[in-house]
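This structure is in structure tokens; I'll ask about it shortly.
Showing just some of the chains, left in place.
All chains are identified by letter, namely A and B, in their written order; residue positions are counted from 1 within each chain.
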Amino acid sequence: MKKLDEIIENIKFGVDYYPEHWPEERWETDAELMEKMGIQMVRMAEFSWHKMEPRCGEFHFEWLDRAVNLLGRHGIYTMLGTPTAAPPAWIVEKNPEILPVDSNGQRKSFGGRHHDCQSNKVYREHVKRIVAAMAEHFKNNPYIIGWQIDNELGNSHDDLCMCESCKNAFSRWLENKYHTIDELNHQWGTSFWSQEYDDFSQIPVPRKTPTVHNPSMLLDWKRFCSDLVIDFQNMQISIIRKISPNQKITHNLMGFYDKTNYFKMAETLDFAANDQYPTGYYFKAPGQPPYEVAACMDFIRCVKQKNFWMMEMQSGPTGGSVIGANPRPGQNLLWTAQSVAHGADEITYFRWRTCLFGAEQFWHGILPHNGVPGRRYSEIQETIQILTPVMDDIHGIVQKAQAGILFSYENEWAIRLQPQNPGLKYDEVVFKYYKEFYKHNITVDFVASGADLGKYRILVAPLLYLMTPELEKRLEKYVKDGGILILTMRTGVMNNNNVCMSENPLPGKLAAIVGAKVEEYDSLYEKNVILNMKDWKGIGEHWCDILSPASAVPIAIYGSEYYKGKAAIVKNKYKNGWVYYIGTDPEEKTMEYLMEKILTDAGMFREKTGNVEIVFRKGRKKEYLFVMNHAEEDCVAEVPGGWNAEERIQLKGYEVKILERNCGNDKSGRQS
Amino acid sequence: MKKLDEIIENIKFGVDYYPEHWPEERWETDAELMEKMGIQMVRMAEFSWHKMEPRCGEFHFEWLDRAVNLLGRHGIYTMLGTPTAAPPAWIVEKNPEILPVDSNGQRKSFGGRHHDCQSNKVYREHVKRIVAAMAEHFKNNPYIIGWQIDNELGNSHDDLCMCESCKNAFSRWLENKYHTIDELNHQWGTSFWSQEYDDFSQIPVPRKTPTVHNPSMLLDWKRFCSDLVIDFQNMQISIIRKISPNQKITHNLMGFYDKTNYFKMAETLDFAANDQYPTGYYFKAPGQPPYEVAACMDFIRCVKQKNFWMMEMQSGPTGGSVIGANPRPGQNLLWTAQSVAHGADEITYFRWRTCLFGAEQFWHGILPHNGVPGRRYSEIQETIQILTPVMDDIHGIVQKAQAGILFSYENEWAIRLQPQNPGLKYDEVVFKYYKEFYKHNITVDFVASGADLGKYRILVAPLLYLMTPELEKRLEKYVKDGGILILTMRTGVMNNNNVCMSENPLPGKLAAIVGAKVEEYDSLYEKNVILNMKDWKGIGEHWCDILSPASAVPIAIYGSEYYKGKAAIVKNKYKNGWVYYIGTDPEEKTMEYLMEKILTDAGMFREKTGNVEIVFRKGRKKEYLFVMNHAEEDCVAEVPGGWNAEERIQLKGYEVKILERNCGNDKSGRQS
């Protein structure tokens, strides 16, 4: 029998499967259809608590054994989900206190999913019992390759939970962080509005107040919520690792969903997984722009700095109370190829067959309601055939990036709490920079603020609002050593506890590498501001830092408002590197102009390719160029030389072409 | 003394009167003014519980006796309302648990109306006591002609009530429907998200959850709420029938208001009544379009398939916190004539005099606040004179319709819960088809899905989303026997428990009569779709069924999207009848084109008459043609021959002309 690692390395395609939703007579048909299609694994059981434990302590895994084994006989392995995203009615009946409470103080009802309080000790006992029982039961089943903990942790919990148990857990978390109440009062600045606490037990959760809560408290609440979710995951992981140390453990993350710090969450996982629905959550067509989907993949690759699995890849129209657009012919291949290009080693499609009942009865799977294979089945079958050899060759090899974007959950939370200007959103600013790299087909890493910065030729650190002395030092070193650093407005505004910096003008100590300081700032409402740049008249939005350059050279000067003539964007040589400080939020055309200049100066410029995304991947035997047309319309893509192809290749709407050459044949020296 | 039936048959005009709001000295003046105007009946007491029972069990009907008798002496009869829409403060003080609870779990306050839980047993005891006492007291009063139960039942209860009592009542209702919890689990598909119930008592009411509830549960909740309202009504009816079996019982329904299934609700009524405010609820001018008002009247006529009463007909500007447009000169006659044309045998105007206080102090009546007759009094007085002889002649004679629209509350609820596309609303689709018949002055019946279909030449069944084997059979028979059936997108999607059909492609077994099946579907967001039709380039909205015709003939072909060239609308000969399947939501001009074709094929085509509505009514002695200009502007209407009138008659803005001829003089053979 093969070793688990070997098995896993070979798995490239799977489906999310819910045998409990279908008559057992059908299972065999499903397995045959899967096998025929090229499916090698299924995820199962992540919402089947009641089926596995219909009464407290009474376990029924027989049905799941039968499903696992039947699939196994068809060469299909199983990843099991712990079912803790949906505690059954009998638990809620017994312990109604596990139902979560929102910021209005309202206890939510049973009836959906994630109707749970993750800090609740009684609930955790229930969780421990089911997880341990599952792990024990399945530890020796040769078809079980591993575990997904819960499902999309953090999802559905946005305004939850603010119950007494969470209040107590928050108090303990704060005590652990600040040790004394005096220190907390000092760090939070509770002398404002007479909010001094005499004891940790007095501190509320952020339920609705007549006005607004202390921003330091709100940021700590965000941190606490993230830590709570991670702790809830890790509690499960440690149970499984103890019982079944060799099976792999992952979790299905959700791109840039921000309830939980995924860098921290992924630490205990064997590998990361991602859920992706490119048409978006059926709110608009044609769905998420392809650069955002690409960014999600890049992000998930970066949380563990290695390739990842897709645990839920859209296969059909999404839908709840309304139904999304039907994926166009070609999109299944396109989306799959894009995932692979950005680092997915495995693709699990959600879901095998469209469910007949429940809240997701219109969240379509590969098979339609009636179970008869149709267009989606064929397209995905073909997708598997096309991509399998490529995936075999590039499996496990991580893309290298010359460009990094420093991504910080804490900054995202802080900017969400206080956006500075109604038009500023952390993720939108991040995407704005990402998009420019994407247009030029430059691979990007998302970098945690504690990670190694030195490997990037260029590093964008957008909205670096919260600042620590350590980070200041690391950024200085990065530039000193030759890096190109891009900083933006609102850098260094706050210390790590969301308290304003008071010792220096903005951007604080970083002024030394920026070669300029912020004299004043202005928040823009009805008007934008003009930016005079070399042969370009640009537009800035939302925010204006009015810069006073020392050593820095202005590259954009305000052309309107009372600070007309003052510097808006500056560039500074610092030791072996360069720092750009972008004191406003450039609208897209201006950003495009600006980043072209910066990329040219950095020697990283490549021609833009319109709607066509081009990704280079190096395999063991060959090199690949994924050429992907994300538009509905046909187009002509210009590809670099050396690929045994015309320089201009035709692509139909939504078409993908994967060019190949043997390794070592690259004449352009391109690395990524 | 006249018999009650004879009295009632003679009543054509009434007012809603609240003597308790005015000094008793004024009553005589009011009665004289009513008598002079032609008023024959009043509705009273439906909000006077405290006046009649100021303390538990202490009844005071003397004031009402005096009012009834004084009016009676002026030839004015009384219909009494049971006062259960407004339990007094002393009941709420004694039993605060009767206050209703919303989906947030919030118990509402006393202070408006309908602050009651209709399942609450204690409240029902209070209701029984007052209803029995009233019935007993008034059973022999010769001026009392009958009863209205409560007031606009279901109104103000939209997000109510979700209290413990309702939770228990819902459990019992479910147990009664499904018998065993296993059957419920099976029918609802509770294996999705581990929602299996072990006992009926575990089932929640649909209070807010972190995500969303099971759609089968939500549809059953809608059914339960409707049944609860009906049960609350019928409990009162049975008390009155027992005590006073001869007096008539009705309820004031509200057109297409959908909290309660009016087909079911009307079963126990002697006749249906309707409340209508054509300027709408003061949200926009010029208010509800006239075709919607006409549809309401047709609908109320159809709930018992016989003529009805108007229990509240708008007489002045509506108003609450804001005030609606003042009815234009002529509109009182116009609205009254339209009601009569569509089947109202009696018109009660709301209200006699504008109230000085309370939440409806700006919901204007016939008399202004100061009680001096003005324009509205004169116009309605003239209305009565004009319409009385016509109404005498057509009284009790029900219009015949050649066209039917199948109307289903359950489909409306299901589509409201899951609209499929954000632009789809059940009632709007129903109105869309109704409007085309209206434009051609073709009388329409709204048909319950269990009613006799055979009498209609053409039957539209829009959004027949929930399907049963029985209905499939009845539709097949209708077509087989020569009927023309129009089906639409989303037909046959669900079984009756809101679970997706799984055995066949859509539209399920009906594919046999449609002569086509649905290959795929697509939900439209930012774009519409082009429809290529014979000499017409149409537009489809919201939804596209991609049809694969077998025997059916395409009459519209998609002209855009990836299904360009596929069939969108088909027509199929099935035995002696025809079936049209309209796989998209045609925008108005396209719908107009389509329905003209269909009506022409059906031999039902009549010229459209613009803003002029023309209704034919046959009386005992004469035939009538109501010619109604609903526009502000003057116009010329073309009328058919044989009416002793020019072919083209002039109508001022909002003018009505009623043409007459003796029965048997029709040379055109027109029936409806």
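Just so it is clear, a residue touches a chain if its C-beta (ideal position, glycine included) is under 8 Å from a C-beta of that chain, and two chains touch if they have at least 3 such contacts.
Please read all numbers here as calculations on a predicted model, not as lab measurements.
Student: Whole-complex copy count for this homo-oligomer, where the file places 2 chains?
Tutor: The entire assembly in this structure file is built from 3 identical chains.
Just so it is clear, only the chains that are shown with their structure count from here on.
Student: Write the angle of the rotation needed to overlay chain A on chain B, where the fit uses Cα atoms and the result is rounded to the nearest 5°.
Tutor: Between chain A and chain B the superposing rotation measures out at 120 degrees.
Student: Could you pull out which chain B residues touch chain A in their complex?
Tutor: Touch list, chain B to chain A: 104-105, 188-198, 201-202, 204-217, 417-422, 498-505, 519-527, 562.
Student: Would you tell me which residues of chain A are touching chain B in their complex?
Tutor: Residues 18, 20-21, 47-51, 54-55, 83, 86-90, 92-93, 100, 104, 106-115, 156-157, 160, 282, 284-285, 317, 319-326, 328-329, 354-362, 368-372, 374-375.
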